[in-house]
Every structure is written in structure tokens, then in C-alpha cells.
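My structure is below; once you've seen it, I'll send some questions.
The complex appears here minus one protein chain, its other protein chains still in place.
Right after this comes subunit A.
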């Protein structure tokens, strides 16, 4: 029986034993291929293991219960829900449209009425609060549930101690204990509540490991807390109750769900979610037909992922290719013997390709197994990072096979070129060890040239005439591949430089150029890595320059603020102290805000006792484009363009000056903290006049504040596009000149004026300025101090534009540098293997031993230099194309905003500049080749191995 596979078996046997004989090289290549495989297979196993079956997911949500019932929130009226309402929610019977021009009805559904008779019920109530911990205050979810009940098994998993049983006891999630620095046995208090609680146990939520939550027995924590908050006039911590219900039998059926829906109750039923009724039985779907999954973004993601994987594969192939070429070169005599014994080109190719196959298979096995082991070993860490416990450790054999196949393909691809080259040598040339420069492949450069031309054309078209960024990326990619294919020719061009160089570099360069077959892949590997890095660096630096130019300071440089609208500003003194203690200040001003209703009212308070206010713009000063009743649609494009230049339509650019409704209460110190020195304004404040920073609000020496007290009527008016019914309080004021920037503040009211106008004010915070920007350490100390106080917002200090590119660019440069050194090292090893004869000749004519070192250093340097120079050129071009494309998009956006009458606020009219990242380029072109050369020279022995016959 004869067959092609028998000769392949022989080839594989030779390749396998050869790989074993040259372990160092094999391990190097194996690692190059196996490491990405390891990573991808580990990710695959992790994602698959984290994926839960629907039943597992439900158990984590509702434990052993059959359903969770909760209020649907549509005013208690009947609702429709899909079988699985967890992600879609519900809608009131009759649809949302009925509420378009009127407020939602108020009222509550009584969930208990929807619970079937005889069912077992467990209430689950949650609220948000801040608990005092070792480090300060921690935002924590309060939960009241009988955690020891069997019904919660699987949803709440005890990890230590026991569950709380009586008032004053709580259990906490492991995440809470970790973040708070507390442990089982510690005590803690809630803000605004005097009771002390003891932590008696810990637990975890398998599906939300990062949640900071504490559990108390029902009625022992949330109700007393809310009572205390109410007594202090503070907003409630809220409470949301849902009901875990266990009905037995078939579980909570679809009919039962529909009954509950009629009572305004939403049901997450295990039975219904696991086996949903047909769509025809679901009224919800009649109004909201199921949407087919949108694949658009997925496809884009897939394209990007495929590109990255493709480039990574190419890179690994380019790096591993020369290693196979070394192998083929070293075993040249062996291949010659195979030829003499009747092996034809096919067999020689098979042997070298088998080298790739053997290493690829080994890398696949090693990578996959290590990936699995790594995932197993790191399971707790991975679960922590993902914030979810794995369901079951899931191994998807098909996916892992696919990933492993990528390793085999990579190995084969890397070995293709060396295999073809080896098979082209006649057995006689292989046997006699004659060197000889083979003519370079002539098809490849032509293909490369075509690819470059095509790629550049596509990228240019994308950059100048199309909106599609993929065209730029795709074109650049094609051009890049073309340059890789052109590398042998380009390397040849470098050879012309050789004439005037001293001996060692000349020899190195000539050798590299003469042996393009081994130089080109290494240069191409460097080229590809460097081109990517340079492209990203150029684009990032250019974008950085654009952002720097576009940057809008939110406060004057060196000014800062810290505010709190919680609990009537009770923390303001502590905040002021923290700031004074941590940074050196030039000016500090206390600021207040106006409150309508009670002192604890905030700007977005839903409390009906609280009113709102804002700076009043007289009708004559309003921009027609912003008329809520008409909107920009009422105008033609030409009108919109004209209106956008009207002074009334100039939008305030905004900023970080503390304000509420555009108004801030404070004295002339505020101006100092904002670096405003205009004496007119300072005097106005001293005289008890307000300062208006908004020309449209200012009229006849006065600026008005519109106060709305009836929120319900206001809401109705807004829904009908009408003005909210309010009362305008006019305050005498001075208009700040246009050169003065209020950074978002419209009206600064001195305290005396606020008082005389009848406004109630409460402390709001501070504004300050410093001429010495705090160091990172100072900022951290300050943030820590503010955190302890428990402020929602941190301290803001305007430090000008801060670029975030640094680390990324550095990492990219280091990455490209490592690839460069790796590729150049491999190519140098290859050159050394070939150059033994030359070195002997050199030694024979009296060259000192260091020539060997110098030669190897220069060989390494030459390869990296060529790769880096070509790569830099190849990388800058696509970045420029991308920038040009961005410029066009920006310009088009700008025009569209003007034409549509949306205004151009925040869209600085800056063309993206083209910035060449000289630092990165310098590091790559000078430092990396130099480093590579030195490294190679250092690791090369200056004395050759004892002359030895060429081993077959």
C-alpha cells in the first residue's frame, strides 16, 4: 500500500527528532507560539466558565424561591410584562404614550395582594447608606432579609460567622469587609444613626462579588435609619421591597404572572423564564415585538478582533520563520542526503514543514494545557476580577480545538517560506555545502508593490473622500503587508550604503544583504511591530496636541473648589479644614447656595416641599433657536447659520465654578479665588450688588432669579413645552465685561443681598486658588481626607491640560523594542551560523578575536536598524491618513451642528495637527538598534568554537 501520508510520516519523524535535538531553538519558537495560545485559551475557559446556565443564574438571583415579586412602578396600575422582565422591564397597560404630555400617576401597588394564598414569602428590602468604617465612610447597600431562610440558599452564600438574628447584628459581604477594613466581630455605625451594629458573619453574593452590602434582620436597620434621617430633615435612605415567593408545584405559572400584572406587580418567575409561553400569549410582545439581535457592532468588533489576531499571527510567523530557516540551514546536509536517497522537493518541503507542524502541535498542546491549568489555579483571582463566581468549570472542546488549530497553522505558516527555500536547493548544493546567493523571488516584490499601491490608494480614498474609518485602517493594513513583501528589495537598497563603512559593519551589512532570505523575515517582523507602534504613537500624539489646543479650562489655572449639597452643608467646615491642612492656598472663599423650601433641599430633590430656581432670561434676550415650543426645526439652514452668530445664541461654555441654577452666593473673596481682579466688580459686591456673568440675563441694571415652588405644576408646564409658573426676583447687579470668564457661573450674589431679597442660604463649600499646584502625594492625601468626610464629589483643582498618553506610548515603545531585539537576535543567530566560514577566513588573515563580537553586534544592529527605519516610515503614513480623515469628520460635524442649529459649544475649531512623535521615533531608531547591537556583542563569544565539520 502506497500513499502520500507514509512519506509525511517519515518527514514528521525526522522533524520531531530534529526538534528534540536542538532544544533551545525549539523551545524559543514553541514559547513564541504557545504564549498567545495560552492567553486566548485561558480567556476562553474563563468566559465560558463564567457563563451560567439560565437555571444557575436564577438560583443566584432568587435562591430556592419560585419567583420574585416587586412593584412595577407605574403608579400601581395594571401592567404588561415579558416572560423575562429582568432586562426589558415592564410597561403600563395602554403603553407609555399616554403619559407623554402629563406626569406619571402617583400611587403604589400592594405586592402582598398578588401573592397566591398559601405561598411561603420572604421580604427582601434594600436601601443605600453610608457606614462608618476604619477608613472613613463607605457607600453600602443595606439589606433586610432573613438570610438563614432556606429560600435564599444559592443567592446568599455564607463565608464565615453566622447570619444576624436579632436587632443590632449584621452580616457583611466579603467585599464590604475588605473595603472597610473591618472583620467579623467588629462594630460599626451608620451615618445619622446612633445605634451600634456588630458584624456577626460574612457572606458573598455569587453573582456580584464586588457589592458592598450588609444584611440585618427585617425591621432592625432601614426603618430606624429612615426615621432618624427624617427627624434631622435629611433625605431618606429609601427602601425598596421585593418578595421572594415559594408556591411549590409547577412554580409560578404564566397565568399567575398575568394575574399579578393586573395588580401592578412585576414577577420574575423561575418557571416562566426557563420555559416561556409562546409570544402569542404575551400581550407585551404585541406592542413591543421582539427585536432581532443587532449584529452591526458585533461585526465591527469581529473585524477589529480578526485584524488584531491576524496581525499577531503574522508577527509570530515573521519571528518564528527565521528560526525554521536556521533549522533548515543547519540540517542542510541532512536534507541533501534525503534528496540523494530519492526525496524530491515535496519531501524536503514536507520535512521542513513538519518542523513547523511538530512545534505548532507541541505549542498547541502546551499552550492549551497551561491555559487550562492557569485558569484553574487562578480561578479565585479571576472570579474576583470579574466579580462573579464561575458556574461550572466549562471546557468547550471545539473552541479550544479551534484555538489550538491556530497554533498549528502559525507553526506551518512560519515554516512555509523556509521549506520552499530549502526545497529549491539541489541535493548536490546541499551536500557540498556550497553557499551561493540565490536570486531573490521576483514575484513577491511585484505583489508587494501592487499591495502598497492599492493599500495607499484605499487609505487615501478613505482619508479624503469617505467617512469610513475602516477604509483607512484596511488600506493601511494592505499597504503594510505590501511593505513586508517588499522587504527583501528594500534590504537590497540598504546594501548600497555599505561601501564607505569600516570592516565589521560593512561585512555585517553585506552579509545581511547577500542573505536576504534570512534577513528579510527578521526585518519584516521588526518592521511590522515598529510600524504599528509608530502609527499609534503618531496618531496619539497628534490627538493629544489637538486636545491640548481644544482644552477648555473649567476654572482659572490653579483655582479649585469643593462643594457638598448634602444635609444643608453640615460637612463644609470639615472640608475647608481638610483643604487648608493639605495644600497651601493663596485665597479661599466660603460660598453658599440658595435653598427654596427646607435647608436640606438640593437642586434635584424630588421632595415636594423643595422648590427650584434658575437665572431668569428676559424674553427679549432669548435665542430663537432655543425656544422649546419651536426648536431649530422651525428655521431654514440659512437662518440657523445666521442665528448661530447672534449674541443671544452664544452659549456659555460652562465650567466648574460652584453654582446651583447658575447662582452662587459669596462675597468678593470669591472673585479673588477665581482670579478676577476687576475693581468695578469687587466694589459692586462690596456695595451689595450682584455680579452677572451672563449678558442675556442682564437687563437694565438688574438680573432676575426665577423661583419655582410648585414642582407639580412646573412639571406639567414643561411637559407641554410651556414656561414653568414661577416668581422672578430681580436683583440689582453689575454686568461683568466679556473678557471676564465666570466658568459656568451666571450670577454671583453677595450674602447681604441674598438676605435682603428674602432668600434662605446654606453653606455650599469653598472656592480657592493656589499658586503651587499640589503634588500627586498632596492630592492623594487631600482626596483621602475628603473621602473620610464622605463627600459625594471630590476636590477639583484646575491644573491645565494633562496628557494621558505617556504610559501607553512608553509601553508601546518598549513592546516594539522587545520585538525588535528578539527578531534581530534570531536573525543574528542565523547569520552567525552561516558566518562561521567567513570568520575562520578572517581569523586566518589575522583579524583580532574581537572582530567576531563586533560582527555579531553589527549584524544585530543592522537588522534592527533596517527594520526600525522602514517600520517608522511605514507607520507614519497611515497615521497621517487617519488624521486627515479625522479632520474631515470634524469639519463635517461642525458644519452639521451649525446647520442644524445645535450650536457649537465645546467644539473648538481646531484642525487636528500632525505631530511626529520624535521621542518615540528617537528611542526606536537610535536606542533600540544600539541596545540590540550591544546585547548581541556581549553574548557572543569572541573565540569561535573549535573547528568542526559541518554536521548533517
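Assume contacts are C-beta pairs under 8 Å (C-beta built on N, C-alpha and C of every residue); 3 or more make two chains touch, one makes a residue touch a chain; residues count from 1.
Here is the rule we go by: contacts and distances are computed from a predicted model.
*Asks:* Name the absent chain by its UniProt protein name; which of "FAD-dependent oxidoreductase", "GntR family transcriptional regulator", "Macrolide ABC transporter ATP-binding protein" or "Putative electron transport protein YccM" is it?
*Replies:* "Macrolide ABC transporter ATP-binding protein"
*Asks:* Among A:111, A:245, A:431 or A:923, exactly one should touch the missing chain; which is it?
*Replies:* Counting the whole complex, the residue in contact with the absent chain is A:431.
*Asks:* Quick one: say which of A:343, A:521 or A:655 touches the chain that got left out.
*Replies:* Checking each option in A:343, A:521 or A:655, the one touching the absent chain turns out to be A:343.
*Asks:* In the complete assembly, which of A:191, A:333, A:510 or A:888 touches the absent chain?
*Replies:* Going through A:191, A:333, A:510 or A:888 one by one, A:333 is the residue touching the chain not shown.
*Asks:* Which positions on subunit A touch the chain that was left off?
*Replies:* Residue positions of subunit A that touch the missing chain: 1-4, 6-7, 9-10, 13-14, 16-18, 21, 333-334, 337-347, 426-428, 431, 949, 951-952.
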